[in-house]
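Complex shown without one protein chain; remaining protein chains in place.
All chains are identified by letter, namely A and B, in their written order; residue positions are counted from 1 within each chain.
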Amino acid sequence: MKVGLFIPCYINQLYPQVAIATLELLEKLDVDVYYPTGQTCCGQPLANSGYEEDSKSACQVFVENFKEYDYIVGPSGSCIYHVKKHFDILEQSKEVVKVRNNAYELCEFIVNILGTKNIGASFPFKVGLHKSCHGLRGLKLGSCSEKKESHFSTEESLLNEVKGLTLMSLNRKDECCGFGGTFSVFEEAVSVKMGKDRIQDHLNNGVEVITGADHSCLMHLDGLLNRNKQPIKVMHIAEILNSSI
Amino acid sequence: MGRAAILKSIQENKPALVPLPKIDLNSFDEIVDLLETFKSNVKLVGGDVIELASINDLDTKINDVYPNAKKIVAQTSASNLGTISIAKDTDPHSLEIIDLAIVKGEFGVTENGAVWISEEQFPVRVLPFITNDLVIVLSKADLCDTMHSAYKKIANRQRSFGLFLSGPSKTADIEQCLVIGAQGAMSLTIVLV
Partner (left out) sequence: MSHSQKAALFNKNETKVNWHDKALWFVREKRDTAAHKIKGWEYLRELASGIKANVLSNLDNYLVQFEQNAKQNGIIVHWASNAEEHNLIVHKILAKNNAKKVVKSKSMLTEECHLNPYLEAKGIEVVDTDLGEYIVQIAKEPPSHIVLPAIHKTKEEVDELFQEHLGTTPSNGNPEYLTNEARKHLREKFIEADVAITGVNFAVAETGGFVVCTNEGNADMGAHLAKVHIACMGIEKIIPKEEHLGVFLRLLARSATGQPITTYSSHFNKPVPGKELHIVIVDNGRTDQLSREDFRSSLHCIRCGACMNTCPIYRRSGGHSYDATIPGPIGSILSPGKDLKKHSSLPFASTLCGSCTNVCPVKINIHEQLYKWRQIVTKDVKQPLVKKSILKIVGIVLSKPKLYNLAGKSARFVLKYAPRFMVYSNINTWGKARELPEVKNQNFDDWYKVKRKNNG
């Protein structure tokens, strides 16, 4: 199987270490992974702002870059959700359908397609998992607190196998962090308040490192942590899973 | 404007017919101790439950719980405590002074501690609301599990006015603090026989 690595635009530019960790992780799992260098962005920031029509060209570029792969894997629940859900605005050619059907967020690819949970990683810290909304409720990476359903979590099943890692319990298991794309700028006051409350939940429960499958959420929390000089680190789950293998 | 316009607008704008789903009651089936669950749910909703071995003990028990009640309407022959009689033509406003109303409950619903009462049990609609305190006399045998069963039970009734009544009146409108006794009855006691 050939896997096309999809690196969200802001991770490429601002958090290359997350992209590197994702690539290395997949390689260590013996995945034949390729990185199409012509890729740009999935178009989500535009579409969520109401400019779906203007994002169509970017979506086409995405399909062009990834159409020949068996799977497309990216370290971002929200971007993958966008591809699967909102690429319905494109004409549904064979290629578009193939790309939509075979796009996977990193954790669900490892657990559901590779069938692996224990990667042999080691990370002896107290970790708080932020369950990003698009991944959780959109991609159904896990059960959510609103619904009456049996508990499951793709990220937890991976983190639970990491040596030395203690997964801390939070008060509000899956409340939104407040990033929401352009929401973080256009509704700044509420966005910041939501982020601060999330951080406080982790602080109150002894978390040393906040992690998750979506670096957009983590970027938002990181911005607040750094401004307020709070003693918590932020790391993408790919970085934790890639550590000390 | 009005009826014709609204109906026309609906006809022009409604989607193609979507079939009505059938309710599969098996999905809700579970083994439940009807009596114990009913009792605990009545307490959950702020009501009190008294179990009597014999209906003859009713009045004594009511006097115990409501010793100060003077103006009493008893709508069940099981009680002789009534001091005021009411009929269909009684002015509802005159019931403002009622301390206690005793009414027979037709049946109870286990999942929420509610009791169905209707104009069959009391001829003046405002009675269970305007009374200061309310007693409902209910037979232990008259319990059903869910609202689905409840609606089956009242499906063939003479429809005029009835209600599912669950606990005393209450509100949490002031800072989410639960206060028992809002505009309706201040307390509800269910006497199970």
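As a working rule, a contact is a pair of C-beta atoms (placed from the backbone, for glycine too) under 8 Å apart; a residue touches a chain by one contact, two chains touch by 3 or more.
Predicted, not measured: the structure shown is a model, and the values here were computed from it.
Across A:I20, A:L167 or A:L203, the single residue that touches the chain missing here is A:I20. What subunit A contributes to its contact with the hidden chain is residues 5, 7, 9, 11-17, 19-20, 23, 33-41, 43, 45-55, 57-58, 60-61, 86, 133-134, 137-138, 144-149, 172, 174-176, 178-181, 183-195, 197, 219-220, 222-224, 226-227. By the touch criterion stated above, the residues of subunit B touching the omitted chain are 1-3, 5-7, 9-21, 23-24, 27-30, 41, 44-45, 88, 92-93, 96, 109, 111-114, 124-126, 129-130, 146-148, 150-152, 155, 159-177, 179, 181-185.
To be clear about the criterion, only the chains that are shown with their structure count from here on.
Put simply, the C-alpha centre of subunit A and that of subunit B have 51 angstrom between them.
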